[in-house]
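Of the protein chains in this complex, all but one are displayed in their positions.
Labels run A and B following the written order; every chain starts at residue 1.
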Amino acid sequence: MRIKEYLRKVEKGEILPSKEIPRIVEKLDKLNEKYSCFITLNKNPRITSKKGRLRGIPVVIKDCICTKGLRTTSGSKILENYFPVFNATIVKRIEEEGGIIVGKTSMDEFGFGTFCTNCAFNLPKNPHDITRSAGGSSGGAAVALAMSDLPLLSIAESTGGSISCPASFCGVYGLTPTYGLVSRYGLIDYSNSLDKIGVMGKSAWDCALGLSVIAGKDSNDQTSIGEEKDYTRFVNKKYIEKNISGKIIGVPKEYFGKGVDKQVKKIVMNAIKKYESLGAKIKEISLPYTKYALSAYYVIALAESSTNLSKFCGLRYGLATEIKGNADEYFSSVRTKGFGKEAKRRILLGTYIRMKGYRNKYYLKALKVRKLIIEDFKKAFEKCNVLMAPTMPFIAPKFNEIKSLTPAQQYASDILTVAPNLAGLPMINVPVGKINGMPVGLHIIGNHFEEGEILSFAGAIKW
Amino acid sequence: MDIEKVAKIARINLDENEKKEFEKELKEVLKIFSELEEVNTTNVEPAFNVIRIINISRKDEVKPSLRIKDVLKNSKHTEKNYFKGPRII
Partner (left out) sequence: MVKIGLEIHVQLNTRTKLFCSCKNEASKKPNVNTCPICLGMPGSKPLINEEAIKKAIKIGLMLNLNFSKKMFFSRKSYFYPDLSKNYQITQYELPVGTQGYFLINVKGRIKKIRIRRIHIEEDPAQIIHVGGSITNAEYVLLDYNRSGVPLCEIVTEPDFESSEEVIIFMKKLLSYLQHIKVFDIRKCKWRCDVNVSIPKGNRSEIKNVGSFKGIKSAINYEIIRQESLINKGFEVKRETRHFNASTNTTELLRTKEEEIDYGYIFEPDLTSFELSSYIKDSEDNMPELPEEIIKRLIKEYKLSKNNAEILVQKDPLFVEFFEKCSKMYENKKKLSNWIVGDLFKCLNFQEKSLFESKIKPNDFVDFLNLMDSKKITERLGKELIKEYVEKGIPPRQLMNRKNLNLLSKKEILNVIEKVIKENPKSVKDYQEGKKIVIDFLIGEVMKKTRATADPKITRELLEKKLKNK
């Protein structure tokens, strides 16, 4: 059942959330045994009587977002038994609108991963083929949607592509809003200048509904900006008809290069061409700084995340070992035990590039390159309304293929998503086709605060 | 990269295998990062924030603090409402 239909039935009284939700949770529990997409299921959710826009909707939340009283691990052993004493702002907003939090979804530890294989707990499996990756780092969020027909709203998070990638691999819609549009209060940080909370759904409309509830300035996050808005009207048929015609779709040639699978390119290009029949025009453009986006992204993300992870040291919260030895020994023992390999790698790299003597070369340099990349996009949006490209360079890889990749090769898989994430642009993955049963995603990227525009394109065609 | 030095700063213990493994992996990644040197960034301002927002601050008004039980809730080591920790030296 789709969310729209579920809401209608709840309003009519045909579905009673108090009865339906426990049934849904039971189903999720069973499915979880097969697909491992939940770290924590909320087996006794409080069913409120709030009659808002999400009345009675079961909501699943990526486990890096704090839910008061409900275990939140950020996919890491170091927070294995952590129970936040406060709610993230988006959780408050969802509950205010009648949404019911039923589970916390699997993820790469602290968001560190492209394939959701760096998980301390459940490693999620792609419902289209359980020998393949669900995509990362919001793997569980995408799997929870793709594995059944349940009317779930799935909240996820993206730093370098962590919403787009799993959405692409699992064949669902995944919306990453403009940086700052959705409050990060209560989001366990990966990289503060890059993290964005977003929505996954079975349709553009679902994403629009979710965004309408969570978006808008929050006084608890001083980098948040934007008014609350109803985004579902952009997915309205009449609006779409008027909107698409005459618009210019920019296709960046750098996103169709050698590193992208031929079949993926073909499927995505055909999908883009379909918009011509709705009156849009296609224009080939160039984003010359694209090749530096991967480095700039990783340098900044690693620098920030290595400081964010310093707080986990066995004091105040989180994993703790026996207190013996001095502070340095204690901190090291806790951190060595609690962090996975990828987390350690990133902390080491992130620490190195901030050190005296390297800081100028890497960290400060990357900040400047980021500026150039943002300007690249700004120039493109002077001529185009949206940009379109493949979301990922290939379909979901098999787990054993991933094992043979070096970290550098894994990082390189992000080439298509890092640049718009670095620039804080809104983007949405649209499932437009399949290769051997595995989903292929079209990425629609908009200018800052143009969520309405990309949603309207995303909802324009039924794939 | 002096991996021992970095690991010490980051408070992470590495065994000999890990040191070798990480050193190799990280070297490969750093090679990719050095591409950034190709870019001409003279007169380019670093982008601290992506969206231009300035001067956001809050009023100096007291709001309730956490109840002590919530403060200590997630800590294994506490003593008489203090957090307990290892000695410094």
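One rule holds in what follows: a contact is a pair of C-beta atoms (placed from the backbone, for glycine too) under 8 Å apart; a residue touches a chain by one contact, two chains touch by 3 or more.
Computed from a predicted model, the values in this text were never measured in an experiment.
Looking at A:Phe86, A:Tyr239 or A:Phe399, the residue that reaches the missing chain in the full complex is A:Phe86.
Contact with the omitted chain, checked across A:Thr48, A:Asn81 or A:Asn220, is made by A:Asn220. Remark: the omitted chain is touched by one listed residue; of A:Lys229, A:Arg316, A:Lys361 or A:Lys379 this is A:Arg316. The set of subunit A residues touching the chain not shown comprises 65-66, 72, 74, 79, 82, 84-86, 88, 184-189, 191-193, 219-223, 303-304, 306-307, 310-313, 315-317, 323, 327-328, 331, 351, 354-356, 359, 363, 367.
Mapped onto subunit B, contacts with the missing chain fall at residues 9, 11, 46, 48-49, 53-63, 65-66, 68, 71-72, 79-89.
Operating definition for what follows: only the chains that are shown with their structure count from here on.
Taken in their complex, subunit A has these residues touching subunit B: 81-83, 85, 178-180, 193, 219, 222-223, 225, 289, 291-292, 294-296, 298-299, 306, 313-318, 320, 323-333, 335-336, 339, 344-345, 347-349, 351-353, 355, 361-362, 364-372, 374, 406-408, 411-412, 422-424, 448. Residues 1, 3, 6-7, 9-14, 18, 22, 25-26, 28-39, 41, 44-51, 53, 56-58, 66, 70-71, 73-77, 83-89 of subunit B are the ones touching subunit A in the complex.
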